[in-house]
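Apart from one protein chain that is not included, each protein chain of the complex appears where it belongs.
Labels run A and B following the written order; every chain starts at residue 1.
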Amino acid sequence: MAVLDSKIPEGAIEDKWENHKFSVKLVNPNNKRRFEIIVIGTGLAGASAAASLSELGYRVKVFTFHDSPRRAHSIAAQGGINAAKNYTNDGDSVHRLFYDTVKGGDYRSREANVHRLAEVSVNIIDQAAAQGVPFAREYGGMLDNRSFGGAQVSRTFYARGQTGQQLLLGAYQALAKQVAVGNVELHTRTELLDVVLKDGRACGVVTRDLVSGEVSSHSSHAVVLATGGYGNVYYLSTNAMACNVTAAWRAHRKGAYFANACYTQIHPTCIPASDEFQSKLTLMSESLRNDGRIWVPDAFDEERPPDQIPESDRDYYLERKYPAFGNLVPRDVASRNSKTVVDQGKGVGPIKNGVYLDFGAVIERDGEDVVRSKYGNLFDMYERITGENPYKVPMRIYPATHYTMGGTWVDYNLMTTIPGCYAIGEANFSDHGANRLGASALMQGLADGYFVLPYTIGDDLAGRLGEAPVPTDDPVFVEAEAAVTSQVDRFMSIGGTRSVDWFHRELGKIVWDYIGMERTKEGLEKALAEIPALEEEFWKDLCLPGSAATLNSGLEKAGRVADFFELAKLMARDALDREESCGGHFRAEHQTEEGEAKRDDENFAHVAAWEWNGPGSVQTRHQEELTFENVALTQRSYK
Amino acid sequence: MAAPATSPPGSTPIFRRKWQLPFPLNIYQSSIGRKWVMALTGIGLLGFVVVHMIGNLHIYEGPVQSHEYAESLRSLGGGLMPRTFLLWVLRLGLAGMFVLHIHSAYSLKERSRKASDKADFIGGEKKYHSKRDYVAANYASRTMRWTGPIILLYLLFHLADLTWGWWLGDNYVLGDPYHNVVASLSNLPVAIIYVVANVALVIHIFHGTWSLFQSLGINNPKYNELRRTLAKLVAGVILVGNLSFPVLVQTGLIDDDNRTCDVGDVTCLEHQAEKH
Partner (left out) sequence: MSRELNLTLQIWRQEGPHDDGHFETYAATGISEDMSFLEMLDIVNEGLIQDGNVPIEFDHDCREGICGTCSLMINGQAHGQEKATTTCQLHMRKFNDGDTIVVEPFRARAFPVVRDLVVDRSAFDRIIEAGGYISVNTGAASDANLTPVPKEASDTSFDAAACIGCGACVAACPNSAAQLFTSAKLAHLNLIPQGQPQRFERTESMVETMESFFGSCTNHGECHEACPKEISLDFIAFMNRDYVKAKVKNRKLAGQT
């Protein structure tokens, strides 16, 4: 496909990044200050990119809708960050990390990108440790590692259960340093509402100050989107309340292709919602499955409390179906099976929306103290949220959306199909294929921000020396501002009866039911019928009290939900067209006899990248073929 | 340090240093430096309180020993320097510490008031509408700003009473501290003032003794509990020692009966002290 030039460098997989670093054009250190770069988002990817670019000398403007860069949702990652350091001498290597990531991604990622990710992973740890990130240490003062998410080597660096927080603070502090010296202009509580193009190139953004409501334009030579994933399309997810797709979607509407929208990751061990008004789901570490046993009652109308249900009336369905792996089957398998039993009506809890994760056996075997030393803080967290004591009563768990592998299509330089516009971190689609491995999200965000984009951004900028940024009174900005203002006015003037949250909740239910863990042709078609109907109602019946000239979180949400509607339709279409099952995308029509995901490498070993055709029209599907020269394609089996 | 173009409202500093004084005076410009000064002068003043109390115990030995103790303070330094010279040095030093202690406390209080100023709940009376249910702050720590001024007023009263003899009038005998104490404390309102003031003093010292370690950064998780114990001990000793005087005078256990020298006969006191 000519339209999608991934710009993968020539050479053996090990040499591609080295060769590329040598061949990209450089910007002379003295000239860097003549370039303005806008970074949207201050999570791991955004903060690290903004800090690194300004250290190089570029003039950077960074925007976040939070009150401080430190609040971005990268902060909530618990488990750790992978790196091919091989400090544990257990046979890890760049190649093994690369191999595991491609395989884990179910062979739907770009080999060259993944290899680069594995290569720079080691630098991330060095950088973070030098910044003072308090990684776990051994008594000799060296960094500690653990094995994570079923990896066969110990390559995960961690900082208690708060690795994301500590890495984000490291990047935030690096950013703060650059703000202090005046190389970075920081805009907090400011949201991107449009990407502006002139002559087909990104030349700036239009933002709205969330406090004053002021709409303004900012021009630059490059725009970097580091705005995270779109998991909140499900309404209930482990994402923070404000996570959204708006920046990426605005870019999509201006010409950036959106890739693999159907690849979403579901995490199997979250605390089930307690009622309709639950606002978000809380994730608990997957390590719980190492010792807990998952079961549901045999009977459909079981009313007895769990301790009164005898062993004979319990169904340990994972142990029954997958004797070899039992409760440790991969995330997607565990998640799908939970959904199956709950859909059958065997769910547990007040609103029958969970399955039991029972520690009774291990407590009996090892004692409560051993369990407490391993999982004490998780048990405390569970008790705080549910008010139930998991040492006495089995935990209730249910899967929740956690991460989205799909995102804005980017080439090897992380540039989108809009020249001058880049997407990094979870916002792009590039490194995880159809499924992300545990502890790899932090790695990718920081790799893009610290070690990839600062090199690759020069390739495009070098040729533009001497070009002044487009002035913000240029017609392209004036038009974009007018469009943003009219959208805001439109929201404020609907005057309907329902809140944004109501629409978001309803949308979430559709997306979860039909584009969730298991998709079918009928379901997706249903989604494609129901979403537009709800969307239409949204534009007619939205109720948005207050003013657009003050802080108005309802207005912020309205813009985000409007974009989620469009995204949800794309997800359904993408899922419908991908007639196979792979990673986070499971089509019930495409499974093995054992109920495993069945890939179709012949027809679908490609990236689906969608081109916007204007509101109301269906996007055009483009394909980037994936070639696997270094990893052999195999089918998983967990029997 | 260029401020970002769009400064949010909270970005503007409330206090600005007009100029930087030379070292070490610049330490005093900062709040933490002032806390150091408050702690160090607090140690000095605490030392004075303890020594003063111990010295006053001479009362229990009788008028002669009390006179002898008072005289020894005046002749501190022996023949090396003029009589009362070292005493005056100490007095001035104490006065200096007092002034610094008060100034640092007052100025820090002002800074804190300003830091909460515009945040005040409607009338500006307090920070929050709902009743603040203090969790850690104890009575002592919250009343430092009240016990402090009480102690200052008491100090002035105490000096006027027993150093300058304003109220005792003709009954005040320079050189017979035993008599002066008995004469003053046998008056019930005066004794009550002493009791109240010393309770305030002890409350002040209780928080101060713990707090000074914190201000000076002398801490170790292993010994942190000991700081509380020490504070209780010091406060307790001072409470018992200082309250014993008014209580015992009021109950008549200390009085001017059975003196070997008559009240006002300082020569006799001197003479007997020499025989000691």
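Going forward, a residue touches a chain if its C-beta (ideal position, glycine included) is under 8 Å from a C-beta of that chain, and two chains touch if they have at least 3 such contacts.
Remember, predicted model here, so these are calculated numbers, not experimental data.
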Per the touch definition above, residue among A:Val27, A:Ile40, A:Val60 or A:Ile75 touching the missing chain: A:Ile75
Touch with the omitted chain, as defined above, among A:Asn19, A:Gln162 or A:Thr340: A:Gln162
Given A:Pro29, A:Gly91, A:Gly140 or A:Pro475, the one touching the chain that is not displayed: A:Gly140
Option touching the unshown chain, where A:Asn31, A:Ser216, A:Thr340 or A:Thr386 are the choices: A:Thr386
Missing-partner contacts on chain B, residue numbers: 1, 8-11, 13-17, 23-24, 26-27, 30-36, 108, 111-122, 127-137, 141-142, 144, 207, 210-211, 213-219, 221, 224
Touch list for chain A against the chain that is not drawn: 48, 51-52, 55, 66-73, 75-76, 85, 87, 123, 125-132, 134-143, 159-160, 162, 165-166, 169, 172-174, 176-177, 179-180, 186, 188, 211, 238, 240-242, 274-275, 277-280, 282-283, 350, 384-387, 450-451, 454, 497, 499, 501-502, 543, 545-546, 550-554
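Everything that follows uses one rule, which is that only the chains that are shown with their structure count from here on.
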Centre-to-centre distance between chain B and chain A (centres being mean Cα positions), rounded to whole Å: 62
